[in-house]
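What follows is one structure encoded as structure tokens, with my remarks underneath.
Complex shown without one protein chain; remaining protein chains in place.
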Amino acid sequence: MKLELRYFAGLREALDCAGESVDVPASVATVADLRQWLSARGGVWEALTTQKNLRSALDRTMLVLHAEAQSTLHEGAEVAFFPPVTGG
Amino acid sequence: MKLELRYFAGLREALDCAGESVDVPASVATVADLRQWLSARGGVWEALTTQKNLRSALDRTMLVLHAEAQSTLHEGAEVAFFPPVTGG
Amino acid sequence: MSVSVQSEDFDVGAETVALSTGRNEVGAVATFVGLVRADKCSQVGAGTTAIAAMTLEHYPGMTEKALTEIVTEAENRWPLQGVRVIHRIGRLQPGERIVFVGVASAHRGAAFAACEFIMDYLKTRAPFWKKEETPIGGQWVDARESDDQAAARWARDS
Partner (left out) sequence: MSVSVQSEDFDVGAETVALSTGRNEVGAVATFVGLVRADKCSQVGAGTTAIAAMTLEHYPGMTEKALTEIVTEAENRWPLQGVRVIHRIGRLQPGERIVFVGVASAHRGAAFAACEFIMDYLKTRAPFWKKEETPIGGQWVDARESDDQAAARWARDS
């Protein structure tokens, strides 16, 4: 399944990556799975599971942390990971 | 004791009087006494005791209704009577 | 703090900007503008009719004092960097501005709370009265119980 990933703010800098297209295996079915799958790359990518409070959005809708396991991915989905927002 | 009285808005119109200087007898010691004394003039002046929610101010400080009996008059005091305020 | 009672209109933008200009600690400005509703109707007999204008009467000498006391109370309750209150008097037509309250603070919570507090107290403690012009004559606006309730929210046990 092909996904479009985006990273923002401090996380973007830590990963040195603003976004990427990935093709994930069938075992990656939810946003929570995706987070684990990215973290398993090791190195800076472990931040996705070790950094406190990292948030995510699926198709441009922000998810609360415990919703990630219920948020099912689909072909072409846009998933973003980022630190808590600080606008306003 | 000489007092300066002022009336506002609908009460001013009902009394046809914006203000007056009065010399009250010694028995008129508080704002509550003054209200009764004015009402005793009869006619339109009875509004001071019969009209609901009429407010007052002593020396330009608004009084709550039950404070009138504790609000002692003094020579030259400025007392105002008026309907509830509706600015803003 | 600056309080004005005037018949002239005011410049909303200039007043809002002035609240933060030159004040280093201001991170939040909350403002309120009250207007004569253009669809404002007055109760006339059993029905209602659109008003042509309203006239604001006040108590000269007490008005500024009352507004200043309200703002001082707000300054005692919240850490504020600036407060501006303007209340118009005289004849105002539908759509015209009546009142401006602007509050500057370091943080938005204090700015919002103080701005709403000042409006709630102004509505119930500042000596203004509105008279509406209708086709059959002038009609004094009645005080609203909801305004008393709004002001009562801020009561303290002291």
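Letters A, B and C name the chains as they come in the text, with residue numbers starting at 1 for each one.
What we mean here is this: a residue touches a chain if its C-beta (ideal position, glycine included) is under 8 Å from a C-beta of that chain, and two chains touch if they have at least 3 such contacts.
What you see is a predicted model, and the numbers here were worked out from it, not measured in a lab.
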| remark: Absent chain's touching partners (shown only) are A, C
| Sole residue of C:G27, C:P60, C:P79 or C:P135 that reaches the chain not shown, by the stated touch rule | C:G27
| remark: In the full complex, chain C touches the hidden chain through residues 11-14, 16-17, 20, 23-40, 94-95, 106, 108-109, 111-112, 115-116, 119, 146, 150
| task | Can you list, in ascending order, the chain A residues touching the missing chain? | result | 6, 8-10, 53, 57, 60-62, 80, 82-88
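As a convention for this text, only the chains that are shown with their structure count from here on.
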| request: Please identify which chain has its centre, taken as the mean of its CA atoms, farthest from the centre of chain C. | output: A
| When the C-alpha atoms of chain B and chain C are each averaged to a single point, how far apart are the two points in Å? | 26
| Averaged-CA centre spacing for the pair chain C and chain A, given as whole angstrom | 48
| Could you say which residues in chain B touch two or more other chains, in rising order? | none
| remark: Contacts with two or more other chains occur in chain C at residues none
